[in-house]
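First up is the structure itself, then whatever we jot down about it.
All protein chains but one are shown at their positions in the complex.
Right after this comes chain A.
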Amino acid sequence: MFRRALRLRSSRVLLVRRLGTRRGGSTLDWDGKVSDIKKKIGSILPGETWAPLYDTRHLPPEHSDVVIVGGGVLGLSVAFWLKQLQKKRNGIRVLVVERDHTYSKASTVLSVGGIRQQFSLPENVQLSLFSVNFLRNINEYLAVVDSPPLDLQFNPSGYLLLASEQGAANLENNVKMQRQEGAKVGLMSPQQLQNKFPWMNVKGVALASYGMEDEGWFDPWSLLQGLRRKVQSMGVLFCQGEVTRFTTSSNSMVTSSGEEVVLKRIYEVHVKMNNSLEYQPVECAIVINAAGAWSGQIAELAGIGKGPPGTLKGTKLPVEPRKRYVYVWHCPQGPGLEMPFIADTNGVYFRREGLGNNYLGGLSPTEEEEPDPINLDVDHDFFQDKVWPHLAQRVPAFQSLKVQNAWAGYYDYNTFDQNGVVGPHPLVVNMYFATGFSGHGLQHAPAVGRAVAEMVLEGHFQTIDMSPFLFSRFHLGEKVLEDNIF
């Protein structure tokens, strides 16, 4: 009805114009002005954004309960569980701020996509078991009305970890612990290995552990898209922008031993739009740092680590980006369908990719050989010198192969103990971390998301006890080391 009135009004205005042109040339752009007025009236109608001065549809909202910095698999998992565990529908407003919606440098999509339960820490095994349960029932968790079911392209081929003489005792203890937690892992002797996988050269292998079930690899991009779709249907707001500033308020308190502690609270997040100076201050109650490889920078913005070294105030978040290469090669005589994800004694890992005799793999360089993480360029000599000799030694068929493709991605590497940081910061009380997983973040994402959501909503961990992963361990010096990191 309004629109018909507008049309009538505009036609009458044109008639008036023709009659009154003698009034002077101030209205040269009359048609433009009329379409402006029509747009403004259109924006008052219910359902449209009311922005009298300029278009603000690309900006985030001015208030949000939770701001999640980083829209990768961990950030979206936290958003999903926050919405899933909230007691009242639309009871919590969540905003996910992601700098790059094409995810060109995100660790999630550049990951090799493996999931395993073969860790040396019981908490890590529990996280993997929960996550694999989530992935198995993904079409129940991430069901969206009228959307096709999600296909993660999971290959349940299992992981095979090889150990030399030195590592054999350790491997056996780890397998015992994993079986106690409920993982289906078995030990194999070199003879059994040779019978099962005749294409392998078992020289130098003293013991191997093989995951029979719930281990393998999947497509991280489909998990990301599935989470995104579900989370959008649950009402989480997305914004493409970069966090440039946290505005904090401080409160000074005295501990029971008479020491003065300054507790900070973030009450505003400045989200800057890409390719522009425009920013929007978002008032928030809780900030979740799920920025992956760049979590260290986000933590610095909040003032974490700015203090005398050795104190809690001066403890930085020890997460930094580390570059890792993945190479894809073709070998026509290579192993067949039964090939699991193999992790060799020296850290070289490789797996089958597809049906066409393609394989992919890589190696984590030693501390001295760490490449510069300033860009994602691939070093092909690294494959020639460091990876290929080990491949050819373990699988003789790999002596003749042809590299088809290679890419590089970042690990959000925790330089302290290569395990994740989860939970609130002791001094900046409303910043929660969900980062630092150093190469096994994707496989723990559903469980970590749930843990952080429980921490935010309930105040303590319920399903899995993640207290060994709190930030305070960096100040106290308690390392939670994980052996099986590739």
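Here, a contact is a pair of C-beta atoms (placed from the backbone, for glycine too) under 8 Å apart; a residue touches a chain by one contact, two chains touch by 3 or more; residues count from 1.
FYI, contacts and distances are computed from a predicted model.
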{"item": "Omitted chain, identified by the protein name its UniProt record gives, among \"Pyruvate dehydrogenase E1 component subunit beta\", \"Elongator complex protein 6\", \"S-type anion channel SLAH3\" or \"Distal membrane-arm assembly complex protein 2\"", "value": "\"Distal membrane-arm assembly complex protein 2\""}
{"item": "Chain not shown: contacting residue from A:Ser64, A:Ser111, A:Gln126 or A:Asn155", "value": "A:Asn155"}
{"item": "Candidates A:Ala143, A:Ala169, A:Val262 or A:Leu481 - the one touching the absent chain", "value": "A:Ala143"}
{"item": "Absent-chain contact - pick from A:Glu213, A:Glu300 or A:Asp465", "value": "A:Glu213"}
{"item": "Per the touch definition above, residue among A:Asp100, A:Glu338, A:Asp465 or A:Asp483 touching the missing chain", "value": "A:Glu338"}
{"item": "Footprint left on chain A by the chain that the document does not show", "value": "89, 136, 139-140, 143, 145-146, 148-149, 151, 153-158, 212-214, 216, 233, 336-338, 355-356"}
